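With one protein chain withheld, the remaining protein chains of the complex are depicted in position.
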Amino acid sequence: MEHRTTLAKSDLHDVLREMLLIRRFEEKVEERFRAGELPGFLHVAIGQEASAVGVCRALEDGDVIASTHRAHGHTLAKGTHPNELMAELYGKQEGCSHGYGGSMHLFDVERGNMGANAVVGGGLPLVTGAALAFQMRGEPRVAVAFFGDGATNIGTFHEALNLAQLWTVPAVFVLEDNKWAESTPESQHSPIRDLSLRAKAFGMKGLKADGQDVEAVYKAARQALDHARSGKGPVFLHLDCVRFRGHYIGDPQVYRDKDEARRLAETRDPITRLREKLQLGDDEFADLDTEVTEIVEASVEFAKAGTDPAPEDALKNIYA
Amino acid sequence: MEHRTTLAKSDLHDVLREMLLIRRFEEKVEERFRAGELPGFLHVAIGQEASAVGVCRALEDGDVIASTHRAHGHTLAKGTHPNELMAELYGKQEGCSHGYGGSMHLFDVERGNMGANAVVGGGLPLVTGAALAFQMRGEPRVAVAFFGDGATNIGTFHEALNLAQLWTVPAVFVLEDNKWAESTPESQHSPIRDLSLRAKAFGMKGLKADGQDVEAVYKAARQALDHARSGKGPVFLHLDCVRFRGHYIGDPQVYRDKDEARRLAETRDPITRLREKLQLGDDEFADLDTEVTEIVEASVEFAKAGTDPAPEDALKNIYA
Amino acid sequence: MPELTYREAVRDALSTAMRQDEDVFIMGEDIAEMGGSMGVTAGMLDEFGKERVRNTPISEMALAGAAIGAAMQGMRPVAEIMYEDFLTLAAEQVVNQAAKLRYMSGGQLTVPVTFRTQGGAGWSPGAQHAQQLEAWFVHIPGLKVVFASTPEDVRGLLWSAIYDDNPVVFFEHRTLYPIKGDVPQEIEPIPIGRARVHREGEDVTVIATGRLLHESLKAAEQAEGDGISVEVVDPRTLQPLDEETLVSSVKKTNRAVVAHEAVTRMGFGAEVAAVLQYQAFDWLDAPIERVGAKFAPLPFAPVMEQFVVPHAEEVLAAIKRTVGKA
Partner (left out) sequence: MPELTYREAVRDALSTAMRQDEDVFIMGEDIAEMGGSMGVTAGMLDEFGKERVRNTPISEMALAGAAIGAAMQGMRPVAEIMYEDFLTLAAEQVVNQAAKLRYMSGGQLTVPVTFRTQGGAGWSPGAQHAQQLEAWFVHIPGLKVVFASTPEDVRGLLWSAIYDDNPVVFFEHRTLYPIKGDVPQEIEPIPIGRARVHREGEDVTVIATGRLLHESLKAAEQAEGDGISVEVVDPRTLQPLDEETLVSSVKKTNRAVVAHEAVTRMGFGAEVAAVLQYQAFDWLDAPIERVGAKFAPLPFAPVMEQFVVPHAEEVLAAIKRTVGKA
């Protein structure tokens, strides 16, 4: 595979398609949840598609990711088929975690997805450890962690990044800074406004990008991955992101100015942005939309037609 | 009490006496431990007397401290009588923790000592919380935490400092940076050489001083306390310190260049430094030494003559 | 007698204490504008302001520890750990600090802090959001442990926890928040350490906590239809444990079932069974039955989740086994 540092023009259409697929997928998830079809706690990343797609596109085969409670986008971007993801949300055996995980525990080990994590910060030491394994075995692989601004306050974050830098393991820590931790705005959860400072406390290389611009994300991720892969140590990749929706599906967002989300959706939608850049006409976009919407619809069909686990299956997979 | 920002000349003799008392006390503790008289795990802070004395001298009545596993110096400097400390090390009822605590759990609540802590970093959130209480009640008090360089790697440290800064509570975090965490040199436990950076991650005000120079410590501590007390938020006080001895009493220090400690003891002894500054002659110093040594000897007598708890006392003090 | 939901009852205890006492305040993640992840503290920000209804960053260790530190200085903080699963993050502070500070200081300190937390299966939140870990804290001298099951109990016990001079780990069960019940007009403190007999019976004693109390009451009703008279007792406080009430009930019925949602193995029921077999050995006509979650993390798919945690059905089956009518 040719080593690129920026997204090729020829890829951009594909990238748009992927982001739109994630968007429509999550909108469908919202709809199905509201219809009472989906159990569990669900968090959509609507508005944050550029981060998932930009970073995952930049990965090489063999690289791995770990995600958070807001994991649908990462999971799709890392290559899990929408059918398998939707089936998981429906709790089916055909799901990517075979019905054991759910929205906050999406795994696809074969495709390098080490798993979503419902404990904020919980996946970060795992990424340090995976990167350590790559380093010890001399494999040119990188382990990538996604996490939010809220996660930068938890001890796990500090310990994991500190260790990664101390051992110069090939890891990239991707901060999706959407300025909210549930209902808590950044000003109420962090004493500093520039979260990049967090990485300086460990002497870690930091990079910054507009998380709503998929090209910028890709470019920065590529740089970060190259740095990590070349043995120079981990990188802290700070993405400036926007959460268009509530924290969880159904969140009435009493704590948030109603206009804020609308304004942000109008001005900082990564899909709109790329669409404008590609000068995609309405028809073309509609075609694309139809195409991905069909995939999403099919995934719901697939999921609904899936197999419920037997109750006793709950006693499997506890031990190897 | 007059508000001083530096140690008055007239106090320096007293300061020397206090540091020497701590030194002789700890040397005696080493001796008694080696003689098999003292149970438990013991850590002396020989060489680090300036930090304890300089900081505690700078406190006002009502200020509180929390200490670490290396707590004898802090405890004496905060006003606990050597008799009560020694009695504690002997496990006697007359001890400052009445025989329940031991070397790593020295308390003297009346004198503002919230306690030593055997869990690295364990006391830091407690200090944040104590400072929060002062803030909420509008009391002009400051809570001070001592901790080592090794402690800057634990999540508790990051969370506690972050919270303190976020809430701008009146706390001072005193890093006694002796460059070792047990057998692990700083280069092996921290990816950065200047641990002051740790505080920047929270936007916390930082101050630095030579921890072997009691006047410098006092001055910096005073500044830090004033800042915190005035409601401007917590301060990170970085003291450059030296550990003259092993990690614990009996530590053969196989991991450490034998010369290092000797050289440091020769060049960076806080007691020698102040003695030279005061131009104290041999006789004068010998007198001082005799005076404090007598106090230390008396503390051993006091401790040995103390009362052993009854076995069943172990079932007291579990609940209020 | 007014009727309150369990959720309102918690809020009432918190608010009433905060109204009468400046030292009481609450802190936790998203408890302010959002009113907590379960809506328990909704509206409290408006009444008490952000100093006393204190949103914290995601810092379970420090928020627990700061509550302890404030308690050491005479405040009475109530710290919320959003889900029990995250108690694993705060464990060091709760177990090594809060529980032991008084003891290690030889009695100099008091640590009047309350840790509220909740969890429970039922909504498929998955393996990291629904554990029941009360047993861990029962193992730690220096802590008190409460698990309340009704609006009346949760209000009266939370009140006692706030005013107890010891650290209390206070468990609520997620599925109970909407249940309603009568409560006294004025808050009546319920002493920590006293069990509650919810239903008297002759043939078997069911000792149940949290959601399983309600399942056990259902099971008792059903058993009655089969001619089995069931006594149902809720220990309410797991530490200290009201052994006397439990033992005397079993001495009367000669049979016992212990039921909770937590995993059976090494769950609280193990301790109760160990106590009962010891103190009521000569009275027992059948082995003590334990009803709890099967030995698995909580799975996501609802059919599996429901299979793992116990319901009235399993309690009833255990009741029948003890009376030999299985």
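Order of writing sets the labels: A, B and C. Residues in every chain begin at 1.
We take it that contacts are C-beta pairs under 8 Å (C-beta built on N, C-alpha and C of every residue); 3 or more make two chains touch, one makes a residue touch a chain.
Small disclaimer: the values here were computed from a predicted structure and weren't measured.
In the complete complex, the residue from C:63, C:89 or C:250 that touches the missing chain is C:89. Considering the full assembly, B:181 is the residue among B:52, B:181 or B:237 that touches the omitted chain. Remark: the omitted chain is touched by one listed residue; of C:128, C:166 or C:237 this is C:128. Contact with the omitted chain, checked across B:65, B:86 or B:120, is made by B:120. The missing chain lies against chain C, touching residues 85-86, 88-89, 91-92, 95-96, 99-100, 103-104, 126-128, 133, 135-136, 138-142, 239, 262-263, 265-271, 273-274, 277-279, 281, 284, 286-290, 295-297, 299-300.
By the touch definition given at the top, chain A reaches the unshown chain through residues 64, 95, 97-101, 105, 107-110, 114-115, 117, 119, 122, 124-134, 136, 143, 155-156, 159-160, 162-163, 166, 316-320.
One chain is missing from the display, and on chain B it is touched by residues 39-41, 88, 91-92, 97, 99-105, 117-122, 150-151, 153-156, 181-184, 188-190, 254-255, 308-315, 318.
Keep in mind that, in the parts below, only the chains that are shown with their structure count from here on.
Chain centres here are Cα averages; for chain A and chain C they lie 36 Å apart. A straight line joining the Cα centres of chain A and chain B is 46 Å long.
Computed centre separation for the pair chain B/chain C is 40 angstrom, with centres defined by C-alpha atoms.
In chain B, the positions touching at least two other chains are 155-156, 159, 162, 166.
Annotation for chain C: residues touching 2 or more other chains are 56-57, 59, 61-62.
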